[in-house]
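Here it is: the structure, laid out below.
For this depiction, one protein chain was excluded, whereas all remaining protein chains were kept in their positions.
Presenting subunit A:
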Amino acid sequence: MARAVTRNARIGWTIAAWAVALLIFFPILYTIITSLKSEQEAIAGFDLIPSFTLESYQTVQSQNNYWRPFMNSVILSVGSTLLALVVAIPAAWAMAFSPTKRTKDILMWMLSTKMMPAVAVLVPIYLIFLRTGLMDTRIGLTILLMLINLPIVVWMLYTYFREIPGEILEAARMDGASLRDEILYVLTPMAIPGIASTLLLNIILAWNEAFWTIQLTTTKAAPLSAFIASFSSPQGLFWAKLSAASVMAIAPILVLGWFSQKQLVRGLTFGAVK
C-alpha cells in the first residue's frame, strides 16, 4: 500500500514538474511555432499546429544580415562577462576574506544600483558615450554591460567565496603563496563551479540586454536585440517574421544553456566546497 502511494505520489510530482516546465517553456515554444506559420496564420488566432513554412526565416535572412549582430552579441556578452570576472573576483575575495564593518553596506549599495530604472540615466550615459566617442562601439558597450551586471557578479562570487574556509587560504599563505597565487591557484580552482555558473548567467544576461544595446548603437555594434527590433511593423503583418528573428536570436543562448545546464544548476544550488 505504502509503495503504491509512493509510486502515485511520484507520478503526480512528475506530472506536476512537467506541467510547470511546460508552462515556463511555453512562450519560447509558441514563438518557435509562430515562426513556422505564415503571417496570415500567425495573426489568425491561437493555434498550436503550424503549416511548417520556412518563409519567415527566408524573409528574415534576405532582409537583414544576421551574422554581424550575432558576432556583436558574442563579443559583447563574452567580453563584458570576462571583464566583470576580472574586476569582481578580487572584489569578492576582499569582501569575503577581509570584511570590514561596512562590507554589508557596500554590498547593499552595489545591489541598489540595479534598482534604478535604466531610462532614468539614459541622458547622462548617452552624453558620456557621445563625448567620449564610445557611441556605437563594441568597447563602449562591453564596458557598460560589464558595469550593469557587476553587482550581480560580485554578489554571486561573494556568496561562493564565503563558503570556502579561510583556513585553507591561510595555509596557502603559510606555505609562501603570494596574494596573486592565493587568488589564482587556491581560491579560483576551489570556486570553479561558482565562477562557471556566474559566468554563464552573466553571458545570458548580457546577451538578452535590450535597452542599452538598442539605445547606444546604430550599425557597427548593434547586437541581436537590435536585429529583433527591426522586424516589428506598424503597418503590415509581422508576427511570424518577428518570431523567426527571435528564434534566430535566442537559439545560440538556448543551445549554450542546454549544454551547460548541469554546471549551471550545480553552481547555483551547491556551495563551493560541497
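Please note the rule applied: a contact is a pair of C-beta atoms (placed from the backbone, for glycine too) under 8 Å apart; a residue touches a chain by one contact, two chains touch by 3 or more; residues count from 1.
Criterion: contacts and distances are computed from a predicted model.
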If you look up the hidden chain in UniProt, what protein name do you find among "Extracellular solute-binding protein", "Acyl-CoA dehydrogenase family protein", "Oxidase" or "Indolepyruvate ferredoxin oxidoreductase beta subunit"?
"Extracellular solute-binding protein"
Among A:Ala177, A:Ile214 or A:Leu254, exactly one should touch the missing chain; which is it?
A:Ile214
Given A:Val20, A:Val86 or A:Leu130, the one touching the chain that is not displayed
A:Leu130
Please identify which residue in A:Tyr57, A:Trp93 or A:Phe231 touches the non-displayed chain.
A:Phe231
Determine which one of A:Ala9, A:Leu22 or A:Ala44 touches the chain that has been left out.
A:Ala44
Subunit A positions in touch with the non-displayed chain are 39-40, 43-44, 63-64, 122-123, 126-127, 130, 135-136, 214-215, 218-219, 222, 226, 229-238
